[in-house]
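The other protein chains are all here in position, but one chain of the complex has been omitted.
Labels A and B are assigned to the chains in the order they are written; within every chain, residues are numbered from 1.
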Amino acid sequence: MGRRSLILLLALLPVAAAAGGPSLAGKVSLFRRGEDGSRERAQDASEVLVYVTGFEAPAPGGLAPRMEQRDKAFIPAVLPVVKGQSVEFVNMDALLHNVFSPSPAAAAPGRKMDLGKYKGPGRVVSYEFKRTGLVDLYCDIHESMRATVVVLPNPVFTFARRDGSFEFPRDLGSRQAAQALEAHLQQAGRIKVFAWAKGARAPASVELEVKPGVALPPLVMELEMQPERGTHDDKHGRPYSTHPPGYGE
Amino acid sequence: MKLRSIRSRLALVFGGLVVLVLLTAVALSRQALEQSVRARVDADVAGVQWLLARDIQGLRQLTALEVEKAFRFNSDVAGTLARLVQRRDDAALGLEDEGEGPAPVAVLRGELRELIESTEMPVLKGHALFAVVGKDRELVFTESRPGSSGEQLASTPLLELALSGQGGAAAWCREELERQPVRLRRDGGSGALLVVAVPITLPGGGVVGAVLVGTPAEQVIQGLERSTRGRVALVDAHGHAITTGDAGFREAVERVAGERQLAFSLGGASYVGDGFAPGNEVLLGGRALLLRDLAQEQGEFFAAFFGSRFLLSLGVLGVLSLGLTLAVSRRLARPLRVLESQAEAVRQGNLDVHVQPEGHDEVARLTHAFNEMVAGLKQRDHIKGLFKRYLDPRVVEQLIANPEMASPGGERRELTLLFSDLAGFTRFSERLTPEELVRLLNTYFGQATAVLGRREATLDKFIGDAIMCFWNAPLRDEAHAAKGCLAALDLLSVVDGLRGVFAEAGVTSFDCRIGVHTGAAVVGNLGSPDAQDYTAVGDSVNLASRLEGACKVYGTRTLASEAAVRAAGGAVHARELDVVRVVGRSEPVRVYELVGPGELPPPPLPGRWAEALALYREGRFAEALVLFQLSPEDGPSQLYAERCEAWLAGPPPAPGAWRVHDLTSK
Partner (left out) sequence: MRIFGPWWVVTAAVLACVPAEAGKRPYIWSFGTETVPEGVVELEQWMWSKSRVPASPTSRAVNWLWWAPVFGVSQHLEVAVPFQVRAGAGRPTELESFELDARLRLKPRTSQDPFQLTFRGAWHQPTSGGQRRVDVNLISSWTFDNGAQLLLDVGGLVAVSGASVVGTVDLAGSLPLTDELRAGVELFSEVPLRGPAGVTPHPFVGPSLEWTRGRFWVTAGVLVGLTPLFPQTPHFMPRLMWAVVL
């Protein structure tokens, strides 16, 4: 949380420079549905990822996205990256951890993603995500470790604020992203915006027509989370319960 | 109808008992049957649970196995499905990879469909429902509409369970099936299905979909109903019941399904049942019920109960019980009938009856009592026959109460015997008319026996005008001698009292003579069996009789032996008369005259009797003669005077010979 706030603050500078371009703002309402079927509005919508599709643009240079394994958890649990970016998986625990994914989006031809087992603290293993899509990540040793890498086609994305609002290009992390958005808006005449959060029943999306000189209306989107469910096997397809006791502790 | 005989009454009671027992048995077994039906329902529910679990788990495991085999082992179905799911997710997120990556969703769907169609799945295919569903309930394949895919199925608990990675099974009633956008039943039917859902997991990953396999619920229920008695109903999570048969039954089950005690009546049937929740793996959120028709069970039971065999055995039982009743009552009645006839004989006076008792029951005891009674009657008759004429009635009663005192067998004991005779009466008898004679004698006997009865004498016999009686038998009496002596004095009074009466009839000179002796004699019932008398025999009896006769010799009215006088003690006053030797008896006997009762002062003796008798004994006859002659009115004095004269006149007797007088006459 703190780290992302810092990034957001730093992002304000380049965004201000590009302020002349069209702006895209809106608000996502996040609802949670309980096991009993109740539906109530979430106080914190900062887990909602907002992104634009329809064009590809490279990731801005700089630091590679990082996902840490810390206290037997992937941090962050949801990591948006741009197609072609490598993610650094950093094991901060003095434990063996593994990263594997059954998702085809992460697989190399003929081979699924598996980073092997390595011990921290501080070991880094990189992996490049070459296709767009959702990539579920697990640890073969610790069943509870789960994360999702969202491989996006371009860097135009952000997490919503606590109240669910977002504003492009202000919330974008880099000048390149803002420029890419601007270029896309000028070129395409249409724009498709998605909002998604892990555990959402379905993503929300809005498609808008873009007319030069006409300000885009604020977007209103709604997401509904559903109770978490589902199990997964280890990378060999066995349930974790078959692991010997104490394994990986 | 009046039941006069024990036999018919017993038959009626027995028959009634048999009917009562049968009715009780029927009522009890009816109640027991209901309880046992309930208990068996409770027990059989476990069996149904096992069978249902076996059926459903079997289908589920077969499905899981085939899903494993067909989807993961040797075909690419799961991988393609995973790609499809991923592609669809990515497409929904706007993240389809436009490059050379995975194929578009539509193409993948087509591929997947072809793959599923071409894969051999002998278990899965051919079921009423076979469908493959993607992660978000997206219908990937169904046999009911091979071309269709892509529709999203309505959410159901079973689908959600399977898509969360757990297998399960549930009952989908018609309403549930109709909620789905696609008709899922391959056969186009609309009946409920038992649906098994098995998740498809991505190798090394999460759940990518589920396989649904459904089999008509009716078939399963019919199978269960074949394996158990009663009706089986499945109730889904929403309370919809699935049953075989008509809608009425189904609706009735739905009404009671939620209750704890399952019981309802429907068109003559009365169902009781029990239910259980088989759990998510067999019947998600639902319950299975086992219901039994109590009326039918009872009907069947009683149909079997009252079947031909029962009727046959009932007939046999009836005949047996009737026969038994007759036999028992006959056996009971026979001795009663014998008793009845014997009692009739007794009534007619025959006491020589005896009924042989059989067994030891009440009838036998009654028979015994009857015998006792007859024996008692006989003994009473006997005693009365023996004594009633001679004894005081009180004594007779005493004897009847203590028959052993009568000692009919004969006994030697000391008796006091009394003989009485009317002297001079026979002379008048020719002058009297017989009626007069009998009247006079009866008057005498009546008063004499009354006197003797008062003195508790045992009358032995009347011989003409003579009376023989004795004391101390049959009842023992310490004062027998006294009573005998006093009775003699009383008899004298009777005779004196009757002098007036007799004189009126012309009988002017008569008196009575009485002999009393106390000595051993034998008493007993003597005589032929038909005519016995209780009497005494023996020397003493003869002596008493001789003494009576000897009164003539001494001119006295009474003559008592020394034994009697001594035994009487002070009860009477007596004057010593002589020492005599009676005929046939060697021992001389001292004899006395009874002069008065002991309670009165002794009357004066005539003359100087005692002095004269003493002189005579000493052989001083001359002096004694003078003294004897002083009282000529006294019979004994006259007798002694004569003796003295005789001794004086005759040669001198042998010394002492005069002291004992031999009685020559009887």
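FYI, a contact is a pair of C-beta atoms (placed from the backbone, for glycine too) under 8 Å apart; a residue touches a chain by one contact, two chains touch by 3 or more.
It should be emphasised that the depicted structure is a prediction, and the values quoted were computed from it without experimental measurement.
Colleague: Name every displayed chain that the left-out chain is in contact with.
Modeller: In the entire complex, chains touched by the missing one are A, B.
Colleague: May I ask which residue of B:Gln49, B:Thr156, B:Gln180 or B:Thr215 touches the chain that does not appear here?
Modeller: B:Thr215
Colleague: Quick one: which of A:Glu56, A:Asp114 or A:Glu224 touches the chain that's been left out?
Modeller: Of these options, the touching residue for the absent chain is A:Asp114.
Colleague: Per the definition of touch given earlier, which of B:Ala11, B:Val45, B:Leu59 or B:Ala536 contacts the omitted chain?
Modeller: B:Leu59
Colleague: Which of A:Leu30, A:Val50, A:Leu96 or A:Ala177 touches the chain that is not shown?
Modeller: A:Leu96
Colleague: On subunit A, where is the contact patch with the chain that was removed from view?
Modeller: 96, 98, 107-112, 114-119, 125-128, 130, 233, 235-238, 242
Colleague: Which subunit B residues touch the hidden chain?
Modeller: 54-55, 57-59, 61-62, 64-65, 68-69, 72-76, 78-79, 100-101, 201-204, 215, 219-220, 223
Here, only the chains that are shown with their structure count from here on.
Colleague: Taking each chain's centre as its mean C-alpha position, how far apart are subunit A and subunit B in Å?
Modeller: Result: the chain centres lie 100 Å from each other.
Colleague: Mind listing the subunit B positions that touch subunit A in their complex?
Modeller: Residues of subunit B touching subunit A: 82-83, 86, 89-90, 92-97, 99, 101-102, 136, 160, 163-165, 201-207.
Colleague: Quick one: which bits of subunit A touch subunit B in the complex? Just the residue numbers, please.
Modeller: 51, 53-54, 83, 100-105, 112, 131-134, 136, 138, 150-153, 192, 194, 196, 202-203, 205, 229-237
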